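One protein chain omitted, others in place.
Then we have chain A:
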Amino acid sequence: MLIQLILAVNCLFLTTESFKPSHTNNWAVLVDTSRFWFNYRHVANLLSVYRSVKRLGIPDTQIILMMADDMACNARNPRPASVFNNAKQHIDVYGEEIEVDYRGYEVTVENFVRLLTGRLPAGTPKSKQLLTDEGSNILIYMTGHGGDGFLKFQDAEEITNVDLADAFEQMWQKRRYNEILFIVDTCQAASMFQKFYSPNILAIGSSLVGEDSLSHHVDPAIGVYIIDRYTYFALEFLESVSRDSDRRLSEFLEVCPKRHCISTVGIRSDLYQRDPREVRVTEFFGSVRPVEVYSPKETLLRFEKNLTVIPSNFRQRLTGTALHSPPRKFQYGNQLRIPK
């Protein structure tokens, strides 16, 4: 059987011979760990990254979005069902096709760690599972309130950097990822990746230990800060990236210098085996799917039975309607498969 391989990816790397992607699919895990109206900026951060990642090709089935989702329909929102990341309200990042996988009080430390390690209870729907394999590149973006060595989840609990490091190690042991790009936009963000010890992780934090990450600007119409500095400048960079861009990860790592961000962006690259100058941004933010044109060389399969002419009794058996029937009746399929 002759099969032609067409590497259908979102970069035109057919032009550069030496470039071949080292992964087979892309996932994104986007987590907003805070709730309440005054944390509007965290939701705006998250949804802006969600929008960029979707625009660059990652489908909803491969994005896990965890957020409290209490902004769009909040009583204080002057433009209900919309969330903006800019005071000038250029783009509604909430959009029309948003799929939140863990919303409201489901965003807990336990659910997050269960999601990463795969230890979800039986019967969890597929949209709430991280179904990665050994060729997956995962982008993990976390935003919210943090401190030295921990991240606060919804004012009720905390996840520590040791828990996170252990979760990644368990993912590595089961080969649930190829590479991880871990971005944290909170105060003292760099402490979250201090304890990692698994290979192939590149970590970026918006501030070092002892520094606070700051917000960008306030929207006087709603009276809360609307986006954080690091994410604002990261987004500016991502808007210039398209599906077939050649922008490299090293450029993304330099995205928010101190004069813009005021805090210092922390990076941990000792666990990452490749050189960020050789890695494209779309290897984490875009989507790759191996696709092959199917062309059987010889007619290996030659079916003998022929259904072209549907015998009348057959059709009746199938549809239960007579041949000259009026328009077909449509019914809902059995979607829930509840056993009788």
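Criterion: a residue touches a chain if its C-beta (ideal position, glycine included) is under 8 Å from a C-beta of that chain, and two chains touch if they have at least 3 such contacts; residues count from 1.
Following the convention adopted for this analysis, contacts and distances are computed from a predicted model.
Looking at the choices "Septin", "GPI transamidase component PIG-S", "A-type voltage-gated potassium channel KCND1" or "AP-4 complex subunit epsilon", the name in the UniProt record of the chain not drawn here is "GPI transamidase component PIG-S". Take chain A: the residues that touch the chain left off the picture are 1-6, 8-10, 20-25, 57, 59-61, 97, 110, 113-114, 117-122, 125-127, 133-135, 149, 160, 162-163, 166, 169-170, 173-175, 178-179, 199-200, 273, 287-308, 310, 314-315, 318, 333, 335-337.
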